[in-house]
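The complex is shown incomplete by one protein chain, all other protein chains being positioned as in the whole.
Chain IDs A, B and C follow the sequence of writing; residue 1 opens each chain.
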Amino acid sequence: MSSRTVERSRFGIYGGRFVPESLIPACEDVERAFTEAWHDPVFRDRLAEILSVYAGRPTPLTPALRLSAELGVTLLLKREDLAHTGSHKINNVLGQALLAQRMGKARLIAETGAGSHGVATATAGALLGMATTVFMGERDIERQQLNVFRMRTLGAEVIPVSTGSRTLKDACTEALRHWVTAVDDSHYCLGSVMGPHPYPWMVREFQRVIGDEARSQVTAVPDYVVACVGGGSNAAGTFAGFLDTSARLIGVEAEGGAAVTAGSDGILHGFRTRVLQDADGQIAEAHSIAPGLDYPGVGPEHAHFASTGQARYVTVGDTDVVAAVHRLARTEGIICALESAHAVAWLINAAASGEVPAGATVLLTLSGRGDKDMATLMELA
Amino acid sequence: MSSRTVERSRFGIYGGRFVPESLIPACEDVERAFTEAWHDPVFRDRLAEILSVYAGRPTPLTPALRLSAELGVTLLLKREDLAHTGSHKINNVLGQALLAQRMGKARLIAETGAGSHGVATATAGALLGMATTVFMGERDIERQQLNVFRMRTLGAEVIPVSTGSRTLKDACTEALRHWVTAVDDSHYCLGSVMGPHPYPWMVREFQRVIGDEARSQVTAVPDYVVACVGGGSNAAGTFAGFLDTSARLIGVEAEGGAAVTAGSDGILHGFRTRVLQDADGQIAEAHSIAPGLDYPGVGPEHAHFASTGQARYVTVGDTDVVAAVHRLARTEGIICALESAHAVAWLINAAASGEVPAGATVLLTLSGRGDKDMATLMELA
Amino acid sequence: MNVLETHTRRVRDSGRKLLVPYVTGGLAGDWTDYLHAAADAGADVLEVGLPFSDPMLDGPAIQRASDAALARGATIDSILTDVSRLSLPVPVVAMTYANLVFRRGAEWFCAALRDAGFSGLIVPDVPVDEADELLAAATGLDLVLLVSPATTRERRREIAGRSGGYVYAVSLMGTTGARAALPASAGELARSVKAVTDLPVLLGFGVSSPATARAAVVEADGVIVGSTLMQQVLDGSSPGDVGVSLTGMRAALDGLDA
Partner (left out) sequence: MNVLETHTRRVRDSGRKLLVPYVTGGLAGDWTDYLHAAADAGADVLEVGLPFSDPMLDGPAIQRASDAALARGATIDSILTDVSRLSLPVPVVAMTYANLVFRRGAEWFCAALRDAGFSGLIVPDVPVDEADELLAAATGLDLVLLVSPATTRERRREIAGRSGGYVYAVSLMGTTGARAALPASAGELARSVKAVTDLPVLLGFGVSSPATARAAVVEADGVIVGSTLMQQVLDGSSPGDVGVSLTGMRAALDGLDA
């Protein structure tokens, strides 16, 4: 690729396109097609229209009155849990599916952890009449049976991945392997701001609707903007709306999948980033109760933001996360996803410790709803 | 009550207030409070605000392009599945919960079949800080475990009802019994356009937001307006927006719970309506795969519409309903509730038979999403 | 004045407290024996329940009694036929729910009751506001209306004014069912109803023992006793056993116990 492309493919030292030669032309095609589409008002209007009349955008910004009162802050929730299919993943997927259609592809491939991205991809596949194949770790299949059945009901093929930790990392590896064999007719619909260029950039652009909407919904710039970070797409999309403001950006990782906080520089799934790994570079297994955060890497833009200090990354553990689901449910009548509850849990802790001072305004993205996690929570109950 | 009230409490010969004397003052209180509140712009603004910033209204009107093409009609879906908690039930519940708060009540009581109304009530209870007790038939508890867990997570007490058919009818009877003991501090948050006056009228008013929105979202009056009918609240709310138009109104009942189509005049749960019953007047058990339609009665306004011909009532069976869930999922990427799928199934059949002519425009209310039904569908798969 | 009310007034005026036992029709093969036993024990009026599938005002005992009767195949017809064959020394009142009354029409239903020898009718889910049609149909029968602790003064007056036979004062906010003690509301309610009518005022709901019966008639003209009897029958008590219970209450009402 040209040096301009290499430049654009990087976030500081992170990012890039570390993929087998077989995938280079496919990545270049996606980059070219996306660049064109993103400059094409017809494409953007069509996407905006579908997001609105189909996916339920804009999602509301809900003042969490009772929890705010308890915490002594003003908490505003960006409600991606209300988006069609139940999470922010649909924003990205509808964008990529329209792009794939524009590129003449007949098929979508996706990896999924929590199943949210898989369900979203299966949904877009059904909507546009494209075959859909979703790779999912066997362990995640067990804990997210509802989403597996939703994908199949939507007509998608769900392929269990039995290698490695049998979670998101392995599903992603397997999806990449499969893409190599199917680049001609298939688009790899990657689910977060990760993977080889142009994915981290493209997915961020498709998710910036979260941040752009939120920005237009707040009456003043909030003091804090908080989102959970798995691959980092809901956080990247949220942050994108506030990068030029004084808001402090907080990305909340799972304690057992804290690539930014506990990882080191590495290359995984086609890009340079921060990764959980051993001294040789073998990738470590992440461990989180939230399957969508059960990933040892993180989007390159977040690795970059962490290094520049543009955003701060913090972690919370499973116990606090489960408590946060219950607390939000009982104070606001919202059962959020375990992933999203990481952001809530951090805020609860930070407000208690004074780290977030009394009176602060906090915008927090609820990336998804918790229906998919009921089985997990039931086991703990 | 005054003869004016008796008048208003009726829909033709249907409706009324056939409740024990102990509940009369409570019903009168609700009627008085609702009448005042509904004329109070402050109350209406507050409700509208909550529906918008909390519950995600307006819900979109989605053109179902692929299914339309297959059926030869123009199908528009009113997307109550995107409302917070996953069904239209939240519209009514937020209205009643605000009313209960205005009346100084500390507690909400509800019956639930599918669990949708129970979850919505538990949600409103959490949002407003009111204790919530939900009565649910043991049989429904078994088939809607996800919703049971959601209610408990939201802090509600779920009380299993083991009498009779152990479904919605019995939950409703038990809730009324309980209300008798608790009228002082508790509001009975009834889940559909049924029960004693003022409920059928009040719930219709709270649900008319569906029809009013849809009316403002269509570019022309549709030829058909279709909704499923359990108690009949999503249908009543939808129809309310189109009563003064040329649209044909179609209410779709479950074959095994077709009170309008297969029932006869009777009195159940405090109102006169059409009911499934034997020659003596013993109430028959309804049987539907959709727990929300598994009810032997129907809201009095529907009984009235049926008698005047203002709306037409039809039925579909379980097999067609399950097929409709799959068909909509695969063509539009929307997994709807089994209840809502009744409306879809009728349209599929009516378009095939020519009953709905080619080229017709059909507005169909998707009352809820299907997540709650995945266990039921999995068993059939 | 109809048979029932003539009788209840006469008893009341004689200084005797009325004892009104309730029996679910068709509950057992020998269910009418319970009526005889009750009459023998000193009942002044007998209430016969026509079981309904969804008895909204009944607690567990009468719910179960109704279910059992329906499961045994009891119908309006079978119960009325059974009653028509009896010759009882006191008036019989039917207690049932609106749907059974209106199913074949209030006219039909009231005629059937009259033909079977009933003198009155209680339909707890037909409040006074909805009672016009039924009152019109019930010629020759007394329609007993209910008041509850929640009923306003104005309504109490209206209900008492339109009730026939007696006024059924519901002692508490709740469903039928035995309770250990009567709530304070019971006496107050009876007194306040008596202040607006000269009909006999009977307390029901929760009267389940000689003690509660006696407490009830401090203000009221009598008591209605149902759940505790039906619970006994469900638990296997014979007509004789039930008669013994009622004899105890009779004695309490007559001031002879303790």
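Everything that follows uses one rule, which is that a residue touches a chain if its C-beta (ideal position, glycine included) is under 8 Å from a C-beta of that chain, and two chains touch if they have at least 3 such contacts.
Predicted model, so just to flag it, every value in this text is computed and none were measured.
Colleague: Considering the entire complex, write down the shown chains that touch the omitted one.
Modeller: Every shown chain touched by the left-out chain: A.
Colleague: Of the listed residues A:Val275, A:Val298 or A:Leu363, which contacts the missing chain in the full complex?
Modeller: Within the whole complex, the residue contacting the unshown chain is A:Val275.
Colleague: Out of A:Ser52, A:Thr163, A:Ser216 or A:Gln310, which touches the unshown chain?
Modeller: That would be A:Thr163, which touches the missing chain.
Colleague: Pick out the residues on chain A that sit against the missing chain.
Modeller: 1, 6, 16-26, 163-164, 169-170, 173, 176-177, 180-184, 265-270, 272, 275, 277, 279-283
Just so we're on the same page, only the chains that are shown with their structure count from here on.
Colleague: Which chain's mean C-alpha position is nearest the mean C-alpha position of the whole protein set?
Modeller: Chain nearest the centroid of all protein C-alpha atoms: B.
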